[in-house]
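All protein chains but one are shown at their positions in the complex.
By written order: A, B and C. Residues from 1 in each chain.
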Amino acid sequence: MIIKYFSWIKEHVGKSEEEIILPNHINNVDQLINYLNKLDKKYNIIFEKKELIKIAVNKTYSSFDKNINNSDEIAFFPPVTGG
Amino acid sequence: MIIKYFSWIKEHVGKSEEEIILPNHINNVDQLINYLNKLDKKYNIIFEKKELIKIAVNKTYSSFDKNINNSDEIAFFPPVTGG
Amino acid sequence: MTPKTPLIKIKIQKENFDVSEETKVLQQNNIGAVVNFVGVVRGYDEKNSQIINSMTLEHYPGMTESEIEKIIVDCYNRWEISGVTVIHRIGNLKPADQIVFVGVSSKHRQNAFDGCNFIMDWLKTNAPFWKVEENNFKKNWVCFNDSDKKALKKWKK
Partner (left out) sequence: MTPKTPLIKIKIQKENFDVSEETKVLQQNNIGAVVNFVGVVRGYDEKNSQIINSMTLEHYPGMTESEIEKIIVDCYNRWEISGVTVIHRIGNLKPADQIVFVGVSSKHRQNAFDGCNFIMDWLKTNAPFWKVEENNFKKNWVCFNDSDKKALKKWKK
């Protein structure tokens, strides 16, 4: 699974993209976030206030309960500020 | 008094502008129209349906009861179609 | 940061205009948003199902400029805007020619949208221009469009 990060989230994680092998017991975005939180504490500050985070699964806005699998591309980013 | 005509009104009158000496007893636009109607029947078709005519006195939209004098510039034209 | 003396430019001209150049004039104050309206001569009169070869625009010099200025002042009184440009062409124009430019700049994009929309609606109904459309067979003075009068209703306070 490819995970992408943008804006200040990218700076906190220290990279714009990483690839992980999604464990079998992880079925949705919420579970992925819990998994990452346990993996490394650098993720904690990002997911501390989940309401400030936007999620895309395969380049489409998604919710925290969205089902995912290892072939999906997940992105975490703050609210957008274009235009 | 200078009287200006625009668009199809100009074509009916046969000129874009004319100068007249305003008789003393004529005090407003309505009276001017009556005066012109008697002067020459070419004006009749223009003023037949007054509601289709717009008036400007000294380059400002005005009503039929607007007071006028010989030093004013009057214009008669159809509704505008710019833009 | 909006200047107290707004940028106002009003031009009635035969010449074409350059939308990029006019946009730059409106960006002079480093203002965030510019909204432009550009009107183009159509090649077909749908109401009368007729091809248009060309059109000629006449106006009332002096009154045109003062009416447009009144509209712009009204616009400034309604919204916080920093610049307005109105360019209207006169004379003979062909289909696809640009005919009118209205540009409004503001810190706030909604003000720029509203101001530009407002000026266009009032320009259509108040600025003394008249169009005659020409094809091979006849010329036809364009009639007042009732939908333009209805468009004004949205600006009633």
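In this text, a contact is a pair of C-beta atoms (placed from the backbone, for glycine too) under 8 Å apart; a residue touches a chain by one contact, two chains touch by 3 or more.
If you're wondering where the values come from, they're calculated on a predicted model, not measured in any experiment.
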In the full complex, displayed partners of the excluded chain: A, C
Where the unshown chain meets chain A, residue by residue: 4, 6-8, 56, 59-61, 75, 77-83
Chain not shown, touching residues in chain C: 1, 18-21, 23, 27, 30-44, 46, 95-96, 98, 109-110, 112-113, 116-117, 120, 151
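Everything below uses one rule, namely that only the chains that are shown with their structure count from here on.
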Computed distance of Cα centres, chain C from chain B, in Å: 27
Length of the line joining the C-alpha centres of chain A and chain B, rounded to whole Å: 74
Chain C residues counted as touching two or more neighbouring chains: none
Sites on chain A at which at least two other chains make contact: none
